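I have a structure here, written as structure tokens, and I will follow up with some questions on it.
A protein chain is absent from this complex, but the other protein chains hold their places.
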Amino acid sequence: MQLTDAQKAEIEAARADSRTTLRPTVDAIEALLHCPIPVLDHGFVRVVDYMGDDAAVVQAARVSYGRGTRRAQDDAGLIRYLMRHWHSTPFEMAEIKLHVKLPIFVARQWIRHRTANVNEYSARYSVLDREFYIPAPEHLAAQSAANRQGRGEVLSGAAAAEVLRLLREDAQRTYDHYAWMLNEGEDGAPADPARRGLARELARMNLTLNLYTQWYWKADLHNFMHFLRLRADPHAQYEIRAYAEALLDVLKAWAPITHQAFLDYRLGAATLSAPMLACVRRMLSGETVTAETSGLSKREWRDMAEVLGLAP
Amino acid sequence: MQLTDAQKAEIEAARADSRTTLRPTVDAIEALLHCPIPVLDHGFVRVVDYMGDDAAVVQAARVSYGRGTRRAQDDAGLIRYLMRHWHSTPFEMAEIKLHVKLPIFVARQWIRHRTANVNEYSARYSVLDREFYIPAPEHLAAQSAANRQGRGEVLSGAAAAEVLRLLREDAQRTYDHYAWMLNEGEDGAPADPARRGLARELARMNLTLNLYTQWYWKADLHNFMHFLRLRADPHAQYEIRAYAEALLDVLKAWAPITHQAFLDYRLGAATLSAPMLACVRRMLSGETVTAETSGLSKREWRDMAEVLGLAP
Amino acid sequence: MQLTDAQKAEIEAARADSRTTLRPTVDAIEALLHCPIPVLDHGFVRVVDYMGDDAAVVQAARVSYGRGTRRAQDDAGLIRYLMRHWHSTPFEMAEIKLHVKLPIFVARQWIRHRTANVNEYSARYSVLDREFYIPAPEHLAAQSAANRQGRGEVLSGAAAAEVLRLLREDAQRTYDHYAWMLNEGEDGAPADPARRGLARELARMNLTLNLYTQWYWKADLHNFMHFLRLRADPHAQYEIRAYAEALLDVLKAWAPITHQAFLDYRLGAATLSAPMLACVRRMLSGETVTAETSGLSKREWRDMAEVLGLAP
Partner (left out) sequence: MQLTDAQKAEIEAARADSRTTLRPTVDAIEALLHCPIPVLDHGFVRVVDYMGDDAAVVQAARVSYGRGTRRAQDDAGLIRYLMRHWHSTPFEMAEIKLHVKLPIFVARQWIRHRTANVNEYSARYSVLDREFYIPAPEHLAAQSAANRQGRGEVLSGAAAAEVLRLLREDAQRTYDHYAWMLNEGEDGAPADPARRGLARELARMNLTLNLYTQWYWKADLHNFMHFLRLRADPHAQYEIRAYAEALLDVLKAWAPITHQAFLDYRLGAATLSAPMLACVRRMLSGETVTAETSGLSKREWRDMAEVLGLAP
């Protein structure tokens, strides 16, 4: 991740601009505010603004007039109760705003989370940076043989080198042609005065999906956690998971009680189907249940064995 | 509007709790923060929290790294441009959170704005206050003869007095019966130990629609303005319009440039249909156009005449 | 539930109007179409229209060109897989539209499901029917002592009779006053020509929350099931649960494979938290775990014991 001097100066100015407020604040998130957290080779997430904290969840759940006078222990108990019983509306009362730099193919997954606000850098209006994602060698995975949308072993040797070469050269070449078609010079004048540049909205179609884009993204705490639940999951594609993991740390700094409840009741939890529950009851009553006698499909048995730590 | 001493103390505590932050702040909205603004006879709106300001709209539109170094004039121009061309996403990047006390029949209109977050005081869980809305005499309007969902002249004399008496007595009686059915004493014990109280979730059905409820309500600046556009409109029912008008002042304090653009391009603007535009063009070219020669329906002609200040 | 002759005639006309279509159809739901299914004392749900079926879910998941040529067994497997892994978007591709008559206090819970479309009968524009909900004696429950938002034992004897009397008389009296304030005769002329009627939008505030309203409500299959999951739950208030149970039958007629998957993976399933899972693993490995040694809070232990059928 590299920032220009002008960008660094803007961030420093924001970090220097301290004000007083009658709103709730969170020290740990104030410490992160505005600073880019690196993700992948050129990406980042920056917390640009936030509204509310753990106490805001409690305050909304109680529709109270002030910040509350109950003991901290009561607040934690209420937050954990709300999480356990899927009461989502109090968590919608806190909000976070991020600036994210991310490859286009990751942006295409991310944007499917509809209950959020987005302003993306416009390639109709501006020229995109010459930055593209190239996987680190340890993430250059083969197609999984078992799972049609998963990864298998890591590629190595000549095959890996060839893949990296192709990814890099194709991204560079298509970007160079993009720049050539635009024909924009430093000062807004044509680079080559002898010809007209292609419209930006057209030229961008020549770029590859690993090019970086950026956007402002804002979501409430409930939908932020919904994003994390799906994208910090081991089945999520590594590249978006890398962002989700950085954001888990943001959540921990911002709303630590909610973060712990989220780990316990969402990320670390598992849903057992009605047939699985029937099966567990039989096991707990002492019966020996096998895949064959369980009444579950093979796939469900395997899922359950994994969750409950049974020998496969 | 009356607050208990405990509520006042909570609000004062929130007003006294000043902190430092690296987020954008707005002095005029900080001055309002937490204080109830009275609406109707017992209602209020309180700004409980906010995120962003006019500059946040600009920052998101530009996907910039900092708060921007452009001149204030450029920011105003951009905000007005975004508003004029219905670019809504930058306005979604600021957020406001309110605590509102309002009659149930107003709440039923308000809740139809779906792109917002709400936590309502629960009458399944708690006992509602004995406060209900009674219109001031000048708002006690007869049914409009011309408009099936509008108001006509103000009632007066014996008829008005009788309506007010019925509204007041029915609200009081149904509330008294609600309380009797609940049978809850001050200390949680039954008021009358000889009988069981009805479940709160059932007893509430005996209340009238003018009883006050309260909620936390949070919306982004775009949807906040959409609410204002529909509810500050002269065709909106007076009782919800009273809230919208209080919130227009909040908007002015919070984001004054956006507020002015909103007045110019939304509240004070008018949409002319294709047939109306054809008509205006003819008039501007010197032709005398009448209702009969306009090609518009009577209703459309009347709408246009009103907007353009033509003699009816 | 009572319909006027005109309403019955309209429904019969709709049932008689058979047409041909190239869209998917479902015989069992066609058999239900337009007919009111009674709920509570005066309410109903009517399926007014539907789009798609089980196969539409499969078709969207595969982004296929036609209705598919796979075996029915494959379709069921895919639907169950999608449900188990919370892939919600294919279920959004089917849609249902209902006409519902329901008490206002139920409507206020129902409307909190925001991802749906609603047109409610307007009491600004029209006069509401004189129909209100009075609980059947077996649903007249006392407040639960254990659960602040639950019901306890059923009331009986004089106390029950008194509650029913109050509910009935207050609803009748407030409605009668509503009608008096409106002062509308059969033919649109004032009932009493000597005085003006109050505006409908004002008079309605005198009605109690058990009065029936009605609306058209439309949702996609995913959000329809989300509604059912929350409202067919034993913790939901009985009155809205009565609607949810009628709608479970509608789901079964409309999309039977999805219905079965919904029972197995949603309604009959349970989510175990990370600490609960740790506990179950210890039990399955043979360890005797008690509430005290479980590491769970009392409340969580009780929840888990219930789910797993352990002795309390």
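A, B and C are the chain letters, set down in written order, and residue numbers restart from 1 in every chain.
By our rule, contacts are C-beta pairs under 8 Å (C-beta built on N, C-alpha and C of every residue); 3 or more make two chains touch, one makes a residue touch a chain.
Being a predicted model, the structure only gives us computed values, none of them experimental.
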item	value
Touch partners, limited to displayed chains, of the chain removed from view	A, B, C
Contact partner of the left-out chain, one of A:Asp170, A:Glu245 or A:Glu306	A:Asp170
Contact partner of the left-out chain, one of C:Gln2, C:Ser18, C:Gln73 or C:Thr290	C:Ser18
Missing-partner contacts on chain C, residue numbers	3, 6-7, 9-11, 13-15, 17-25, 30, 33-34, 48-52, 56, 59-61, 63-69, 89-90, 92-93, 95, 97, 99, 117-121, 214-216, 218, 220
Chain not shown, touching residues in chain B	81, 84, 86, 89, 112, 230, 263-265, 267-277, 280-281, 283-284, 299-300, 303, 307-310
Missing-partner contacts on chain A, residue numbers	103-105, 108, 111-112, 114-115, 118, 122, 124-126, 133, 135, 140-144, 148-153, 155, 159, 163, 166-167, 170-171, 173-174, 177, 180-182, 195-202, 204-210, 237
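As a convention for this text, only the chains that are shown with their structure count from here on.
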item	value
Same or different contact residues where chain C meets its copy chain B, judged by the half mark	same
Superposition rotation for chain A onto chain B, Cα-based, multiple of 5°	180
Centroid spacing, where centroids are CA-atom means, of chain A and chain B in whole angstrom	35
Per-residue multi-chain contacts in chain B, two or more chains	118
